[in-house]
Structures are given as C-alpha cells and as structure tokens.
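Remarks on the structure that follows.
Omission of a single protein chain aside, the complex is shown with its protein chains in their original locations.
Letters are used for the chains, namely A and B, taken in the order the chains are written, and counting of residues starts over at 1 for each.
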Amino acid sequence: MSAPATKPNDTLLWVSLIVFGVVGLSVGKFFRPGPIAEAYVSVTTEVRTLVEEVPAANEAAAKPADGAAAEPVTGSTPPKRIWVDTDDPAIERQLKEGTLKRVPDVAQAVWDVRTPIDNAATAREQMASLENEAEKLSAPTDSTGLTKEEFDQREAARTAALKVVEEKRIVSSPRDSIGIWVGALLTLGILSFLVRDNPFYKVVESILIGVSAAYWMLVAFWSTLVPDLLAKLAPDLVRATMLPGLAQSEDPTQDFLLALIPLGLAIMLLWRLMPKGGWIAVWPLAVVIGTFAGMRLTATIEADFMAQIAAAMEPMAAFTTVPPDEAAIAAAQAAGTAPSPGREFNFGGTLAAILGLIGVVTVLIYFFFSLEHKGVVGKTARVGVWFLMITFGAAFGLTVMGRMTLLIGRFEFLFGDWLNVVK
Amino acid sequence: MLQRTIPMLILSASGLILILAYFSPVTVVWSDTVVGWFNILAGVAFVLGAGNLLAVNLEKISARRPGWAYAAITLASFGAMLVVGLGKWGAVPNPSFPDVHLAGDQDSTQSAYGWVYEYVLSPLTATMFAMLAFYVASAAFRAFRAKNIESILLLGTAFIILLAQVAAGAFLTNWIPEDRWYSFVRAEQLKEIILNVFQTSGMRAILIGIALGTAATSLRLILGIDRSALSKG
Partner (left out) sequence: MQQRKEQLPPGFRGFLVRLGRIDRRWIYLAVAVAIGVPMLAELRLPEVPEKKARATFEAIESIPEGSIVLLSFDYDPASEAELEPMANAMVHHCASKGHRIVFMALWPLGKQMADKTIDSVLKYYHPDKVEGVDYAQLGFKTGNEGVIKLLANSIDGAYTTDAAGTAISEIPLLANVRSVGDFKLVASISAGYPGAQQWVQYADSAMPEAFKLVGGTTGVQSSQLLPYFPTQMEGMLIAVKGAAEYETLVTEKYPVTESPERLGIGRERMGPQLVAHLLIIALIVLGNISMLAARGLKGGAR
C-alpha cells in the first residue's frame, strides 16, 4: 500500500465505511430479522455391529461326502468378520437365516453423523417437515377391508418408516455458529488490508500460512503417502491402523522392494532441510524434472502444437447444413434412399475461419521472426499485435468477471451465513 | 560424479522412459512406475514445503527478527493443525471399520481438522483471492488509458466483453433483429465473434509458441544440453 494517507482523508473513509455498514445492515435486518450466524445440522445415529460369516450348513454336510480326497475343512482360516448395519433388510435376512451371526463380546459401535445444512431457512423447513411426517406416521391406521396379514405388513412398514424419520434429527449447532463467527472475523481481517496494512491483517495472514502449510502436508500424507508408499512398505501395519480396506497385494515382496526406491528418493529430497549435503536432494529432483520434461514433451507437441495447427487449418470455406430441398427429396425418393441434406455457403463462417487463420499466422510471425520488424514482416507483426490486443482485452473482461465473482462469494458469506440479511 | 553425472543420467533416463512409452506400449509399465514415483515425490514436496516453512520461522523466532511474533503465530497454527490432522481428532468413524480410529473421515466439520478447514482455511484463502476484485478495479481506473490504436483495441474489446457478459449487453442491443447481415453487432454475437475468432486465434498462436518452447526446453533437459536445473547443490 503506497497510498499517502493524509489524516482527513482517512477519517472520511472510515466514516463512510461505518455509515455504509450500519445503514446497510439495519436496512437488511429490518427486512430480514433473525439471529446472526445460526447453523443447523442434521444428526443421524449410525449403529454398526460386528458379525461373522457362518459356513453354510449344507456345504459343511456335503464336504465329507466328497470323499477323503477333499481337503479337510478345519478352523485354520477364521471366518470373515465385518461391521454391518443390522437395520439393512438384506443383513437382517442373513442374520435370521443364520448365514451371519453376531460376534459375541464385541460391543456395537454407535456414533452420530452431523451433516451441516447450508441455510437456516431450509433447516427450519426440514425440521417442520420431519415433525409433520413423524406425526402422520404415528397416527393410528384404519384396518377395515384388510386381511390381518396385509395390515401387519403395512404396520411393519409404518413402524420402519417412523423409525427412519425419528432417527433424523435437526439441531442447532453452536460449534458451527462459532465457526461462522471465526470465519467472518478472519475474512474481515484480510479485507482490512484494503484500508491499510495493520497488525490484525498480519495475524490473520500468519494463521493462514501456518494452517495451509500443515493442511497441504496432511492431505499429501493421508491421500498419497499412506496408501501409495507406507502401504507398500508395511502393508500389515497400515491395514491394522489406518487403511483396513487396503487390498491384499499379489506380490507383497516385489511391492516392498519397488517401494524402497521412492522411499529412498523421498528421504533424499527431504535432505534439503539439512544444513549439509544439499547435492543429495538433486537426485530425486532429477527424477522429477526428467519425468516432467518427458511427460510434457509428447503431450504439448500433440495437444498444443499439432492439434492446434490442424484446428487453425480448418476448411476455409464454411458450409452450413440445411434441410434437404424439394429437388433432393424427390431425387432421393426416386432412388429409394434417404434424402441427403443440402449445403449452403456460410459467408460469416468463412470469414471467421479466414480471420482466425490470419490471426494465428500474424501472431506467430510477431513471436517468432527474430528479424527486425520492418517492411512486410513488420506490417504483419503489427496485425499480430492487434490480434493480441483483442485477445488480452477479452481476457481482461473475463478476468473482471472471475474476480468479482470471488468477492461476491465472500459477501454472500458475510451477509448470508454470518449476518443473515440476505437469502 | 555423484553430484553432477548421476543426476544427469537419472534425469535423461526418466525423461527417455516417458518418451519411449509414447511410441512403444511395451514400456508403458516402466513409465507408469516412474510416474508413480513422481506422484509420491510430489506428495513429499508438500512435506518439504512445510519443513521449509518451519525452518524459516524457527530461525526468525530464535534470532528475534522483526515480526518474530507473527512467525510464532504461524508456527502455533501449523503445530495445532498438524496435531489434530495426524491424530484425526473427532473423525467420523468409517462405517465399514468403526474400530479403526485412523480409518475415519475427518473432512466434515464434526472433526477438528474439518472445522479448521471450513471456518479458517477456506474463508482465508477465498478472501485472499477475492481481494483481487478490488485491485482489478483500481487497475481499470489507473492503467487502462486509450493512448494509441493498440490500447484502443484492448479497451474496446474489454468494453464489449464486460457489457456482453452481463444483462447490460442484451439490454442495449436486443432491438437489433437476429437474422440480418448486420445482426453481428448484437452484444452476444459480437462477444462470440471476439471469443471464437480473435481470442481463440490469438491464444492458439500463444499455445503453439509455448508448445514449441516447452518441447525445446524438455529436449534440452533430457539430452543434457541444459544442466542449469540440476546445478543447485
């Protein structure tokens, strides 16, 4: 900020900011009274039970009949254990049939899942509709004209539906309300930089740097380093502690040996943090640069060079496909084929194609001719510059739209989520 | 040898494997292996970045450089985030494996990590970029001067796009019929022409230029002509 802040000017600015803020918000609150920073979550309770597969009885009975040649089925492989939702009809059936049985002495896992509801009005609506539904479902039903069986069936369905509805709870969430306050203050902290650099901004900026560095590192750790590196080096440990769903590898030894290379490279790369032996980090860097260069070389030649030249050379005379005219239809009927659509010379399209080619060629001439920009080359290059100027002008227009949208997004957060004066 | 030649060979080998795989499907397995390492190293780079940040800020604090208190704030938020994120504090259990805590999902605001993401990281990053809206406006006022034919072309195009991208364009030019030879001056058609003819060809030429430049640089690196990339040590 190089603005030469003169005192009176600053005061005026602050006064306008405050007046604008207070007036705007009072008007807003007048039309939309309601609490600030309210947040709701819908809570569902998940229950999982550990069950194990029971070998089918007929299978077990059939085994001895196969004769002594069949491998004896012993308890050498423990039955597969899985956590299931016992309310799932398929699981319920299996438990009844006895193909699954609950593992004794293992407590059920019970926890709440809180899903935020993005706007408070919706949340309140949903609260009301859930209440309604529950009321409707708990009302006694009429059994006239139904057999006992039909009635029972319906009752069972009703109870199940009621259970589902009652399990959905919508509650206000102080944790998220506090979060909205924090987010709003941090947002204002960044925006305060517009007035001038200040300690509040600096604090917020420091938080951003710290949090984002840690966040990115964690994302890389959990999403790549654990499943792609650690899981190959110590699959059983990773399966037991972090990634129980990890598939069994066909050849763990080979995986392990192959993973040693990236592990070594990773350690060498991290050597950069050491005060000495900086050259060690150059090896993994060589892999990175080499791979990158190799990938880029073929990709850009194909997608950005050849394909673009082909696209620039599209047929200069453009035709528009038009519905077949009467003569074509008559001819086609005579020949017994489908009428072929007609073509019409498209003046605008042709002009556009020619202009497009001129643009590509002239801009390239501007870029590439290391000759002095004089004479014909200079004139062509000048046309190229014009094309570039139009290109950049359009890019500027689109950039404005992009940047403004980002600010609109922040204002929506401040006015909507936090102050609750819009939507 | 260890410092220059071997890295050079590694670079060339990995680059050549990638190029070879483009022409011969047999070697795709090799190239995929190398790319797999590349992806892992990209992940390690995040760790390296965090480590660097740590080193810089620790140095700042220990030397009591100006602004060391801010460095302490950075470190504190870094540390706090790291602890909650590695331990998955408050993570929602994984429905298939509720008994393995670290298999849980910590991306919802229910967990500490998700909360920090939603209410600290996300608003901060978003606002940082939203500031550009103010700067772009200031630049429009100060730097966009119609001084010669080039800048007039730039300005004129920007004007048309700015109008045509919002309802103002339609409002100004909707009275022009849609199917006459002059209907191209309707804002939305003018915008299409600018984008599809002028901007596309301008950007296409730039793309072609960049592609040639990239290809040349890549080749120089792989063939060992340009060794500057590896000279750090």
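Note that in this section a contact is a pair of C-beta atoms (placed from the backbone, for glycine too) under 8 Å apart; a residue touches a chain by one contact, two chains touch by 3 or more.
The structure presented is a predicted model; accordingly, all values stated were derived computationally and were not measured.
J.: Quick one: which of A:Ala37, A:Val51 or A:Met295 touches the chain that's been left out?
T.: Result: among the candidates, A:Met295 touches the missing chain.
J.: Pick out which of A:Ile91, A:Leu162 or A:Leu194 touches the chain that's been left out of the picture.
T.: Among A:Ile91, A:Leu162 or A:Leu194, only A:Leu194 touches the chain that is not shown.
J.: From the list B:Ile6, B:Leu20 or B:Leu207, which touches the chain that is not on show?
T.: Per the contact definition at the top, the residue touching the missing chain is B:Leu207.
J.: Residues on chain A that touch the omitted chain in the whole complex?
T.: 2-4, 9, 13, 16-17, 20, 24, 27-28, 115-116, 118-119, 122, 194-195, 215-216, 219-220, 223-224, 227-228, 231, 242-247, 291, 295, 299-300, 302-304, 307-308, 310-311, 391, 394-395, 398-412, 415, 421-423
J.: Go through chain B and note every residue touching the omitted chain.
T.: 28, 31-32, 35-36, 38-40, 42-43, 45-46, 94, 96-97, 103, 105, 107-108, 117, 121-123, 125-126, 128-130, 133-134, 136-138, 140-142, 144-146, 155, 158-159, 162-163, 165-168, 170, 188, 192, 195-196, 199-200, 203-204, 207
We adopt the following convention: only the chains that are shown with their structure count from here on.
J.: Give, as an integer number of Å, the spacing between the C-alpha centres of chain B and chain A.
T.: 16
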